[in-house]
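Complex shown without one protein chain; remaining protein chains in place.
Here is chain A:
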Amino acid sequence: MKLLTHNLLSSHVPGLRPGGGFPLKIEAAEVRVRPVPFNAAFVSRLVPRLRWDVLREAAESLGHPSELPPEPAPDYEGDEEFLRRVHHVLLEVEVLEGVLQCPDSGRRFPISKGIPNMLLSEDE
């Protein structure tokens, strides 16, 4: 699970308040860093759509303090170094094994081989 996926994913345990179930707290048992070809245009498009605080916190929690600023600078589009740092954190750091925890219900979802399992049991 890359942090870009984490940035989009929320728990859908029934009965949560609107906007609830996000962000999922990551407990990583195994993290992998693997190079991914850098695509400046793509990263640049993504920046305004990211939940920025969530991304920074997730990167920190994985022991990859991302050196990302508290907020993207107004001229981020032309700043290749910045875009590369965002790229690294979003796409090159992956949680292979671990758990995601719903911040509202406490429900835990396992991550195995990089795949989060968000299935709820029948009585949920």
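The criterion applied here is as follows: a contact is a pair of C-beta atoms (placed from the backbone, for glycine too) under 8 Å apart; a residue touches a chain by one contact, two chains touch by 3 or more; residues count from 1.
The rule is short, and it goes like this: contacts and distances are computed from a predicted model.
This complex has a chain not shown, and the name its UniProt record holds, of "Mini-chromosome maintenance complex-binding protein", "Autophagy protein 5", "26S proteasome non-ATPase regulatory subunit 2 homolog" or "Methyltransferase-like protein 5", is "Methyltransferase-like protein 5". In the full complex, chain A touches the hidden chain at residues 1-2, 4-5, 8-12, 14, 16, 21-22, 34-37, 39, 41-42, 45-46, 91, 113-120.
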